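Pasting a structure below so you can have a look.
Only a single protein chain was left out; the remaining protein chains are all shown in position.
Labels A and B are assigned to the chains in the order they are written; within every chain, residues are numbered from 1.
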Amino acid sequence: MNENLLHRIRGRLLKALHFVTLFIAMAIICVPGLWVVLNSFRPTVEIMAKPPVWVPGELNLDNYRAMFGAVGEGGVPVLQYFTNSLIISVTSTLIAILVGMAGGYAFARYRFKGKASIFIGLMLTRAVPGVSLSLPLFIVMAKTGLIDTHIGLILVYVALNVPFTIWLIDGFFRQVPVELAEAAEIDGCTRWQAFWKVEFPVARAGVASAGIFAFLTSWNEYALASQLTRSTFSKTMPVGLRDFTSEFTINWGGMCALAVLMIIPALILTFLVQKHLIAGLTFGGVKG
Amino acid sequence: MSRFRPPPWLVLLLPAIIILTAVVMIPLLLSLYSSFTPYRLTRPETLYKWIGTFNYEKAMKSAHFWAAFGRTILLLTIALNLEMLMGLGLALLVNKVTYGQRALRTVMMFPMMFSPILVGFQFKFIFNDNVGLVNNALQSLGLSNVAIPWLVDGQLAFTAILVAEMWSSTSVFAILILAGLFAVPRDPIEAAKVDGCTPWQSFRHITLPYIMPFIYIALAIRSLDVARAYDIVQIMTNGGPARRTELLWTLIGRTGYVDAKMGYANAMGYISIFLAIFFTIYFFRKLNAARSELGMAG
Partner (left out) sequence: MAQVHLQKVVKKYGSLQVVHGIDLEIADNEFVVLVGPSGCGKSTTLRMIAGLEAISGGEIKIGERLVNDLPPRHRNISMVFQNYALYPHMTVRENLGFSLKIAKRPQQEIDKAVDEAAQILSLTEYMDRKPGALSGGQRQRVAMGRAIVRHPEVFLFDEPLSNLDAKLRTQMRTEIKKLHQKVKSTIVYVTHDQVEAMTLADRIVIMRDGYIEQVGTPLDVFETPANTFVATFIGSPPMNLLHGRVTGNEIAIDGGPAIGVPEPFTGKVQEGQKVILGFRADNLMPYGHAMPMESGCAEFDMTVNLSEPLGTETLLFGSLAGKEVQAKMLNPRPVADGERLQFRLDLARCHLFDADSQQALR
């Protein structure tokens, strides 16, 4: 009897400990983000107050109003940046998906010599640190006149995303049984039709999640964009964040508002894709 | 007379190869070449002057370079290890939850959506000595009555950067390890319990070998992406104060763009590339070893 009681009590204690630890961990994850969101609704005076104001006295949309105003606060053309980001991210994602789908399909369905080395070679291009790449790219882009254009950055982001897209899509196509396409071909499809009518629909969710992952990378990229864009015409939002800083001061309120604007699309897309993303990463890797 | 027809796999891979050649390989070759010249952005004619390995020798002799190199390795080692351990812990915590796990998983992915530059600003804000969350909290709780100069003191700034880096990347580990935990078959764990294992022993002898491949995938993915830390550091301290948080990447950026010494910067860039490639290949090999251990190879 005693023995059983002991184990029961220990079980309960562990459960409580588990709950508390989990709560603290989740709090650490959430607090920094929530703090940014909160501050985007607070007047600068209150953010800067000493001693700190813990319970916000007033919440308003001033920062957002300033951001979207004709001349944004401090003259930051947020809307233009948002448009730039959107154009560049969406276009580069679409191209990366097409290129990645072709490549991923090749890896998933064909056997050829040097497959493993080609795969690793493609992956390693991703390992090149952004700064290191940005130096020569800067020179090349300057020579070809692609610097400070949408096209230049789009090309760069396609190259940045292709390796990872291939990895993910390879994993997803591998989960589609070969027999499916074979059955379709026996039913009278060409290889091309078999792909679009049978294999693609089955792997569609995976392809979509690879796309969203690529989108997020482009949307959030800073190291390359900061060097390859110069003017409002092509600057993306991550680069635009710097406009809120001047030599000695930072407009925290305005920056927080822009941060929220950046996070919201990312947030929505990540929620949509989370399940497939995990599956894709692990299938690609483990079932190698 | 049959015309040469490339195999289908080559046709399919061609777009990827072309774009990666154009955007990555050609610039890298250019940077390799320029690393043997004294190229400066302001004086284009310097691109055609060959100086051999001068830039590399200069880097090898530079105390700044070695300080940045050592600091980069230190940051990577500490950050990757801590992220891995905390990610593992977090994954285990979430894995035990039966009710509301989906919601927790979503929350767990929260930091992954943040652009690294945003993480940089966010933590620059949080660690601000005057209005930051950390100092405000410490002072309001009476734990400290002075403003701790988080981003000014070298040691503290390194810690602050580490915290920011860990906040942004621990979830990558947690998510992937959690996926690994889902993939662990239930039977061997139960068999271990019946075989007399304590929870710790079942974890050590059964669960851990199963999730090792996932840990290495996470490490490989992270090392592919490790230069994300550049954005964070660049914003939080930009290598300062007085180079005390200088990493390889910030040093390269400064040398190339601020000092305009492209040749020299490219030489250091190459060293950073090899560093990243080394880490990646190392973890990929570990991954394969862990996989064959479980009989999953091939």
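The criterion applied here is as follows: a residue touches a chain if its C-beta (ideal position, glycine included) is under 8 Å from a C-beta of that chain, and two chains touch if they have at least 3 such contacts.
Fair warning: this is a prediction, and the values are worked out from it, not measured in the lab.
Colleague: I'd like the shown chains that the missing chain touches, ordered by label.
Modeller: A, B
Colleague: Which residue from B:Val11, B:Met60 or B:Ala191 sits in contact with the chain not drawn here?
Modeller: That would be B:Ala191, which touches the missing chain.
Colleague: To test your reading of the contact rule: which positions on chain B touch the chain that is missing from view?
Modeller: 185, 187-188, 190-198, 201, 205-206, 209-210, 293-295
Colleague: To test your reading of the contact rule: which positions on chain A touch the chain that is missing from view?
Modeller: Here the touching residues of chain A are 1, 3-5, 7-8, 11.
The rule we apply is simple: only the chains that are shown with their structure count from here on.
Colleague: For chain A and chain B, let me know how many angstrom lie between their CA-based centres, rounded off.
Modeller: Using C-alpha averages as centres, the distance is 15 Å.
Colleague: Would you mind writing out the residues of chain B in touch with chain A in their complex?
Modeller: Touching chain A from chain B are residues 7-10, 12-13, 15-16, 19-20, 22-28, 30-31, 34, 41, 89-90, 93-94, 96-97, 104-118, 121-126, 130-131, 133, 136, 139-140, 167, 171, 175-176, 178-180, 183, 213-214, 217, 220-221, 223-227, 230-231, 234, 249-250, 252-253, 256-257, 262, 265-266, 269-270, 272-273, 276-277, 279-281, 284, 287-288, 291, 296-297.
Colleague: List the residues on chain A that touch chain B in their complex, please.
Modeller: Touch residues, chain A against chain B: 18, 21-22, 25-26, 28-33, 35-36, 39, 47-52, 54, 98-100, 102-103, 105-106, 110, 112, 118, 120, 122-140, 155-156, 158-159, 162-163, 166, 216, 219-223, 227, 238, 241, 250, 252, 255, 259, 262-263, 266-267, 270-271, 274, 278-279, 281-282, 285-288.
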